[in-house]
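Shown here: the complex without one of its protein chains, the others still in place.
A and B label the chains in the order they appear, each numbered from 1.
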Amino acid sequence: MSLLLWVDLLGTIAFAISGVLTAMKKGLDPFGIFIIAFVTSVGGGTVRDLLMDAPVFWMYDLMYIYTIAGAAVFAIIFRSRLSYLRRSLFLFDTIGIALYTMVGIQKGIGAEFHPVICIILGTLSACFGGVIRDILCNEIPIIFRKEIYATACIAGGVVYFAASYGNFPSWLQFGLAAGVVIAVRLIAVVFKLRLPSFYPQSS
Amino acid sequence: MSLLLWVDLLGTIAFAISGVLTAMKKGLDPFGIFIIAFVTSVGGGTVRDLLMDAPVFWMYDLMYIYTIAGAAVFAIIFRSRLSYLRRSLFLFDTIGIALYTMVGIQKGIGAEFHPVICIILGTLSACFGGVIRDILCNEIPIIFRKEIYATACIAGGVVYFAASYGNFPSWLQFGLAAGVVIAVRLIAVVFKLRLPSFYPQSS
Partner (left out) sequence: MSLLLWVDLLGTIAFAISGVLTAMKKGLDPFGIFIIAFVTSVGGGTVRDLLMDAPVFWMYDLMYIYTIAGAAVFAIIFRSRLSYLRRSLFLFDTIGIALYTMVGIQKGIGAEFHPVICIILGTLSACFGGVIRDILCNEIPIIFRKEIYATACIAGGVVYFAASYGNFPSWLQFGLAAGVVIAVRLIAVVFKLRLPSFYPQSS
């Protein structure tokens, strides 16, 4: 489980930085920035834990709060350089959703939920922090607006369970599924893919 | 309890279709449409179960997810005809809130809450899915904007408990209360009733 812990930590940092940058674009004060970083980072997992009736993870392990505070301070200090790094930021965010999807699926499996529910839990973990962030900033949540976001998480989740029929070692199954999440999202953005729309183009 | 199950299923379908139509009006992609259908359908019950500290219903019974997915696909395919059917849609939505109010009250009674809390739980079950839908779509929730929505649920809930003093068979008590929810809302819309306002008309 030590691997999962590292994955979790990395995802937390990635999302915290992505939250800081969103909050600064909105012109929030330092406290608002920290809240948005915190919510972006732990919001999805919190909803997941509430739905599972599991203990809310960050309340029993202060590591998360300290990590987010550290990442927020770091991102604020180096903000002028981070703005040159939008592209790596996008990478951070993409890595974050891949890692969180896997964490959510693992937790769902641990509580013996059906694979469909596990994939939903993984997708929630990955996407809902961003949804809450956008609601707090009074925007239509990003997952409804652009980029194949949640779809990438679901694809990764399906691959994860499909791979469990092969006899892969767990780290490979894990890496394969996380890789699919990242790949789907990268390809979607690079080729400006969207899900097909039902609406006449003229509108 | 078999009656309650059917009622629940019908309410789920009604709300899912109502969610699909709202999402399509907003121009969301297929995934967004499914999410909005899902949230409209199970959002109220999820909040109810979280507040009651009961297991979240759709996580332990995949029937709901499959039903919503089916209803969403159905509504997307027949969308051009559904748009001719706005009026029946309104009916769907009205039936949905009546049924969900009853489900919520039943669950509250089962957990031995006070009638006032049961009525709140019923109203929450019926209305909160729509509230979350509207928040996600970045609108002021409909229950604050028009139609005697939650008021109808509360009226039905009061009738339900009032009827428990008569010696009605349970299906009659049930039907009576659900009928009141539907009647209040239909009358309100037909006669364009609103709750009295405190504000000067000139504003």
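By definition in this document, contacts are C-beta pairs under 8 Å (C-beta built on N, C-alpha and C of every residue); 3 or more make two chains touch, one makes a residue touch a chain.
In this text the structure is predicted, and so the values were computed from the model without any measurement.
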Checklist line | Options A:Leu136, A:Ala152 or A:Val181, residue touching the unrepresented chain | finding: A:Leu136
Margin query: For the chain left out of this view, which of A:Pro55, A:Gly70 or A:Gly110 touches it?
Written below: A:Pro55
Note to self: Among B:Val73, B:Ile117, B:Val158 or B:Ile182, which one touches the chain that has been omitted from the display?
What the structure shows: B:Ile117
Next item on the list: State which residues belonging to subunit A touch the missing partner chain.
Entry: 24, 26-32, 35-36, 46, 50, 53, 55-56, 59, 62, 65, 76, 79, 135-138
Item checked: Footprint left on subunit B by the chain that the document does not show -> 50-53, 113-114, 116-117, 120, 131, 135, 138-141, 143-144, 148, 150-151, 194-199, 203
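We adopt the following convention: only the chains that are shown with their structure count from here on.
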Check: Just curious, how far off is subunit B from subunit A if you go by their C-alpha centres, in Å?
Finding: 31
